[in-house]
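As you look at this complex, bear in mind that one protein chain is not there, while each of the others sits in place.
So that you can tell them apart, the chains are marked A and B in the order they are listed, and the count of residues begins at 1 in each.
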Amino acid sequence: MTTATHYLPASRRWAWLANPTLRRFMRHKLAVLGVVMITVLILACVFGPYLLHYNDLSIDIRNRFAPPFTGNHYLGTDALGRDTAARLLNAGRISLMVGFCAMLISIVIGTLIGVIAGYYRGWVGAGLMRFVDAFLSFPSVFLVLVLAAFTKPSPMMITLIIAVTSWMEISRIVEAEIRSLRERDFTLAARMIGASNRWIMFRELMPNAIGPIIVAATLTIANAILLEAYISFLGYGIQPPLPSWGNMLNAAQQYLGKAPWLAIIPGLAITLAVTSFNFIGDGLRDALDGRSDLK
Amino acid sequence: MNADEKIAVAHLNVAFRKGAGYVPVVHDINFTIGAGETMALVGESGSGKSVTSLAIMKLLAEAPKTRIDGSAIVADRHGAPIDLVAMGEQQMRHVRGNRVAMIFQEPLTSLNPVHRVGDQIAEAIRFHQSLSKADARARALALLEQVGIPEPVKRLDCYPHELSGGMRQRVMIAIALAMEPDVLIADEPTTALDVTVQAQILDLLRNLQKKNGMAILFITHNFGVVAEIADRVMVMYAGRIVEQGSVSQVLSSPRMPYTRGLLAAVPRFEQAGLAQGELGTIAGFVPDPSTPPSGCAFHPRCGYSIAGRCDQQAPVLEEIEMGHQLRCVRWRELATEQEGAR
């Protein structure tokens, strides 16, 4: 498709703007707000550190516990005099990155298992779904902590662990979707022309399930960010000196009375990021639903 | 409304809110139904027949989402006339199920799946009359017998999904008749049932009507049912009554092209003037209420419409013979054509 567009008149190139799903999404005010919020946040985390006066590592003991708006420390300083804003944005890079990558991995795992379980039904399908049920029986927080305590706490490992405990919801959604799509006529048509099982699963059925997968993806990122924050808060996640929103909160805990902004600000950042993804996910769900809003 | 009439509807208009304004969906409906009389309301889907009945029962969305004008007069327990259109929700709830009752099309989904049938009938009674649980239950039992349900004692404690479609509809009728209402509105009650069950339900309704003299407004799109059960019939199109009269008048000599089209679409063994096996249809679709055609609402689909007349004047309801009313500007010419063709 992309190769052909530059042969077409310019107006065709913008045809995607009229896509009904996009239109429906744009009508959802909260979702658009979510997109704006997360874009601002990402831009801030990526470019912000270059624009600030301080970097996140410079220790300045004389200026420790400076409240927000002291001189050029827009968000104040922490126990070691480090600029909170700089730490916050750098931490954001890591927290958001971990969340995003964890989501990607869990989408891959979850979709794979969901498609196979939904297509094959019978013993395979039921067995896989029971396996998913078993995994879901463990509160994810418990599982993540156990795995984190058992392994080396690098960002890579954390991402993997979060992914391993987040794929179940997606596989459930995908399995349900595939199971219903399987009964439709186009599946029958594909079998009739002799398509292989693998083809049907991944080229016919899965693309039709993209909608719910995308919605699940946004909600998974939201959850992943929360999980990373929690285990870093407990000390089992991202280790200092690497900053993450979670471990900033850990450090802030003991100074809650003296310097409350150290605790409040990273939490606000987390809330902002997660809220954006939840809004976007909600908007996507309505947009991809295809049915008009019946009042 | 005189003593003989059970319900008198005058100038009923219903409009739905769309954006900043209102779209009229039902225009100027007038009819009365007498004691023991059955009036059929016929039309395609989208003609406004269900909206009319729901408006009378005030079961549409609340104002300001809908606007109802006009009057619908029934008698209260003491015989005094009350106007349903003017009534507030609190008063309406004393009328519903009590003076005016309604039964619906889908008996499976019309009954609450988690409550027993006997309880649902008793509920219809206990909110209008203070009866003890035992008395209400006894009445429910009597009602089940009245509507012809076998083994009524067992059935009282059944759940809706344990009964067949026909039996569920009988239960709906029992619920509707629990307080011996003056008026029964039946919104396509037999459409979802087998033909044999349909015949039983129609029989039942006729017998019950003979016993308690209630007026029935029977909504349907099936002329066979009309012929079986109705005394008079109203044909609706695009929210207006286009033909109204006794069943014999309308069915044997329909004048309005729409009615004739509808009747021609009923499958029969021999059809005069049509090739064997060919079913008459009316081309086109029911108009969108927010963009009505100019002049006569039916003219885009009418085989007899004449440019310059049918698309300019909106026809009014005219009385063409005793008790038979019609909404068409060309009915006189068409009548002579018909006479000529015979």
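To be clear about the criterion, contacts are C-beta pairs under 8 Å (C-beta built on N, C-alpha and C of every residue); 3 or more make two chains touch, one makes a residue touch a chain.
Note that contacts and distances are computed from a predicted model.
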>> Can you match the unshown chain of the complex to its UniProt protein name from these: "Extracellular solute-binding protein", "Multiple sugar transport system permease protein", "Response regulator transcription factor" or "Diguanylate cyclase"?
In response: "Diguanylate cyclase"
> For the chain that does not appear here, which of the shown chains does it touch in the whole complex?
Replying inline: A, B
>> Using the touch definition from the top, which of A:54, A:119 or A:236 touches the missing chain?
In response: A:236
> Where the complex has a chain not shown, which of A:45, A:66, A:113 or A:147 is the residue touching it?
Replying inline: A:147
> In the full complex, which of B:3, B:20 or B:114 touches the chain missing from this view?
Replying inline: B:114
>> Take the complete complex as the reference. Which residues in chain B touch the chain that isn't displayed?
In response: 57, 59, 89, 93-98, 101-102, 104, 106, 109-115, 123-124, 127-128, 159, 161-162, 172, 175
>> Considering the whole complex, not just the chains shown, which residues of chain A touch the missing one?
In response: 30, 130-131, 133-143, 145-147, 149-151, 222, 226, 229-230, 233-234, 236, 249, 252-253, 256-257, 260, 263-264, 266-267, 270-271, 274-275, 277-279, 282, 295
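One rule holds for everything that comes next: only the chains that are shown with their structure count from here on.
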> What is the distance in Å between the mean C-alpha positions of chain A and chain B?
Replying inline: 55
